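A single protein chain has been omitted from the complex, and every remaining protein chain is retained in its original position.
Should a chain be cited, it is by its letter among A, B and C, assigned in written order, with residues numbered from 1 in that chain.
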Amino acid sequence: MAEVEIGIGKSARVAYGLDAVGIVPSRRTRDPQDVSLAWEIDAYRFDLPLVAAAADAVTSPASAIALGRLGGLGVLHVEGLWTRYEQPENHIAELSEIGDKEGQQAATERLRALYESPVRPELIARRLGELRDAGVVVAAALRPQKVRALSQHVLAAGVDLLVIHGTAVSAEHQSRRSEPLNLKRFIGELDVPVLVGGCASFSTALHLMRTGAAGVIVGVGSGLGDRTHDVLGVGVPLATAIADAAGARMRYLDESGGRYVHVVAHGDLQTGGDLAKAIACGADAVMVDAALAAAQDAPGQGGMWPMDVLHSDLPRGRWAPVTPTGTLAQIVTGPGAATGTGLLNLAGGLRTAMATTGYATLKEFQKAEIMVTAAS
Amino acid sequence: MAEVEIGIGKSARVAYGLDAVGIVPSRRTRDPQDVSLAWEIDAYRFDLPLVAAAADAVTSPASAIALGRLGGLGVLHVEGLWTRYEQPENHIAELSEIGDKEGQQAATERLRALYESPVRPELIARRLGELRDAGVVVAAALRPQKVRALSQHVLAAGVDLLVIHGTAVSAEHQSRRSEPLNLKRFIGELDVPVLVGGCASFSTALHLMRTGAAGVIVGVGSGLGDRTHDVLGVGVPLATAIADAAGARMRYLDESGGRYVHVVAHGDLQTGGDLAKAIACGADAVMVDAALAAAQDAPGQGGMWPMDVLHSDLPRGRWAPVTPTGTLAQIVTGPGAATGTGLLNLAGGLRTAMATTGYATLKEFQKAEIMVTAAS
Amino acid sequence: MAEVEIGIGKSARVAYGLDAVGIVPSRRTRDPQDVSLAWEIDAYRFDLPLVAAAADAVTSPASAIALGRLGGLGVLHVEGLWTRYEQPENHIAELSEIGDKEGQQAATERLRALYESPVRPELIARRLGELRDAGVVVAAALRPQKVRALSQHVLAAGVDLLVIHGTAVSAEHQSRRSEPLNLKRFIGELDVPVLVGGCASFSTALHLMRTGAAGVIVGVGSGLGDRTHDVLGVGVPLATAIADAAGARMRYLDESGGRYVHVVAHGDLQTGGDLAKAIACGADAVMVDAALAAAQDAPGQGGMWPMDVLHSDLPRGRWAPVTPTGTLAQIVTGPGAATGTGLLNLAGGLRTAMATTGYATLKEFQKAEIMVTAAS
Partner (left out) sequence: MAEVEIGIGKSARVAYGLDAVGIVPSRRTRDPQDVSLAWEIDAYRFDLPLVAAAADAVTSPASAIALGRLGGLGVLHVEGLWTRYEQPENHIAELSEIGDKEGQQAATERLRALYESPVRPELIARRLGELRDAGVVVAAALRPQKVRALSQHVLAAGVDLLVIHGTAVSAEHQSRRSEPLNLKRFIGELDVPVLVGGCASFSTALHLMRTGAAGVIVGVGSGLGDRTHDVLGVGVPLATAIADAAGARMRYLDESGGRYVHVVAHGDLQTGGDLAKAIACGADAVMVDAALAAAQDAPGQGGMWPMDVLHSDLPRGRWAPVTPTGTLAQIVTGPGAATGTGLLNLAGGLRTAMATTGYATLKEFQKAEIMVTAAS
């Protein structure tokens, strides 16, 4: 690790963002058709290493089903609008109208009001049922502080993968007011595999792996206009966070005698190139939000917002309008049309990146040579 | 210390600004309610490690009282408009009018004229009396060159904390024209604790600590549109300046057999994240200016200016209009409303940063792991 | 090589772009007239180390002839519009009209349609014949995947230099569907010297040299608005890519007992200064595209596009309008007129750079001292 002394009293590691990274072609090239993007976690196999984040502007039951059919995985937020309202589509459409006429702040205020309506257990059951009926993998997300209150409803409704996702989640939450959730015990008692995060360092990732999680989400905050770094000063550039978690994965593989915990990268991943770089840094899969919120048929209906916007006294981010880039299907599997920006055909971009640099599987691509560009 | 040779004849240390810093979550998290932001200097205890800079656009008697009641500390400038005029509010309102109609330069010229009126000792007594009557800690600031002329009036009026603040203050001012102020002797003879700065290096901080100061202010220039770096070329990026001063604090603690001198970071600190980063670099508290000058009820009434604007032949900065972000109370303790930018609820941002990364007290948080981002 | 650990699980080399590089004057200066820009590859000698890229917006038969007469080399793309249409000029003019009236996306769509017409062998013969009749060196380019299908027509038509150019070309392409092209065998059986690329690392360059190529093209993607880095995440900053390839050239010179394989730098080279920096990093010659597409008399007729735009499901880049900088002759050999930006008189800029820093030949200039600027 490159350590620098930022001053006489303090050292810091040097960290790298994905924007600093470039993938180096190897001495081989391949046909794109020979490249496999397949990924497995627990009993579930996916054609694409692409997970849609549990954010209301990104993932609805409908978009999760569509993404599942394209080969990816959509995660529905159990504390989102779909479990609070019968027809959240109407409310979301109203947000876009407000945003258009009265501005982002008014839309954000309306949004915050919408989330004051309670989560309804029968809607949890209904929404997850819709996913199951469609034949896709059923994944649902909770914030750690709501696991105790809501997980029973999720489990009762039936779920294939449980996602516990907060700004920064640790294996050891401390509280003087209430008995904190013991993640290890909770996960140990579940039959369902758990994906947990965000985390952003070797030791946090390792401790989360030791809870028995099937995967960890790497990255603090979200990519939907989230302002976690401004508001909290907390954050680790993503290339380093991914590589550290990949290091923890290797360590845990060794100490557990062979348990492989998946690393899912989550940050401001927008283009096929971003996906390729995240995997070349060591990720098994990527969690995407803004890139999918920009679909013409995205649940956000022309708007996007991070779930962090809900914090009552410390909101991070706001409702913001989105310029549509294409349909969900185009964004995920192309074709790229005439824009040529990398925002469409994420899977194609990743596949061609691997072919161009000579790698046939995601596992091999995780070991790709990379360079970081010196700033000038 | 990372030294680089910038050329065959010259070495330089590599220094880091707060913008390069990110705080790394630890393997623990906490409830925000369990985090303490309390800070003590000498006999005075504050709920928040937040000091309002001694600048007329930031701190009036009224705003110092309001901030004191919110848990922070306001420092009144003894050479400011409140000790020159009975009702400076009227003059400040006039500045905004001029700025609005005739532009920033005209307002700046008017501002400079306003400061030509003499400081009146009876107004010093009256203003400090207002603070004392309100029951808040009474803190007043002087420039080093005015300590001799004005400190007697301040002490006579009664003060809890004396602040000696200039662009760059040293323990050893040299002058051929007049006997310079011997800071060590001056502080030694006082009963009142003294906060002194700005300083920006290990050795300057250490020498200031040896004068007997209760605290040192770290940072050269101010955050109110000050142009010290442009005009003078002088400056040390703040993360490094804070860490160096924290190093001096440790050294002095050792050499003095246990005297702890507080490090107050002062620079362009705007968001809760900025505060968190300053403390994670080693500061005990932060001194804020532009962030508070942006209050709807700030003394600057829609304008801000650094006290450096007064230099007759070498002004640094100017009167500039401010976009209000919220009330003083909202800026300090929230709620954050729907903006989500980190400019509101500084205390909440700091508290959540500590909770999220697993630290319960400021002292622990000073040792938080940090990273610096490599540019690309 | 400077390696950094970007995280516990991953290392990366630090790489440099040409924009970070500056050439350091030596203790000698020279008359520009005494500087030679001559360059030889195989039996062909050129007055200028300047190759026009095989892109339809840059190189037509007419522009290749003009550039050849100025001392450089134009490479005609065998899969371009000139081998698909009798009079592509009309179609290109139409693109500019569409771009003007309907926007870049419409022009890009029309462009993609144009490339659906098949390549006609008799037009290959006619176009290369035009070059040969004009007395300039005949160079033609193919993508690696089309070598098998089209090289026979090129060889039959007569060619002095064959260029095999793709986004990233390796000596060892692997395919499960078809027998891949064995570059070494293909080149070994040819009488014509081959220039092959793009490549971007020591090992890829070395393996390409071992195929028997006369030269390698260094650089991934193209400079005509190509978005390879965004779309694929693939790329190596050019200064490092050139220097690595120059290292491979030295290694191969040694292992082959004296075969010198030329390194042709290809990237976003725009000014005389860019050319000088590429050669000072180790290139033998430079391949230019956008700089020449900006000629008043360029084949693109006011538009430019990378050949990558043609990928059906993953286009990189688009048709984009160009602001003309001067005639082709002015761009290449000046005079610089009154713009003073370095976009005109590329050869003059290179010549003066060498004179100013004291070098008389390109071979000497490859060893020039360079500096990289630390970012701030």
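Methods note: a contact is a pair of C-beta atoms (placed from the backbone, for glycine too) under 8 Å apart; a residue touches a chain by one contact, two chains touch by 3 or more.
The shown structure was predicted, so the numbers you read here are calculated from the model rather than taken from an experiment.
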item	value
Options C:Trp39, C:Phe186, C:Phe202 or C:Trp319, residue touching the unrepresented chain	C:Phe202
Contact partner of the left-out chain, one of C:Asp244, C:Asp289 or C:Asp308	C:Asp244
Hidden partner chain, touching residue among C:Tyr16, C:Trp39 or C:Trp305	C:Tyr16
On subunit B, residues whose C-beta touches the chain left out of the figure	4-10, 12-17, 19-20, 105, 108-109, 112, 144, 167-177, 199-201, 203-204, 206-207, 220, 227, 229-237, 240, 308-309, 311-318, 372-373, 375
Hidden partner interface residues of subunit C, rising order	1-2, 14-16, 21-31, 33-34, 202, 239-250, 271-277, 280-282, 334-342, 345, 348-349, 352-353, 356-358, 360, 369-376
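One rule holds in what follows: only the chains that are shown with their structure count from here on.
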item	value
Rounded Å distance between subunit A and subunit C, as computed from the means of their C-alpha atoms	40
Rounded Å distance between subunit B and subunit C, as computed from the means of their C-alpha atoms	56
Sites on subunit C at which at least two other chains make contact	4, 375
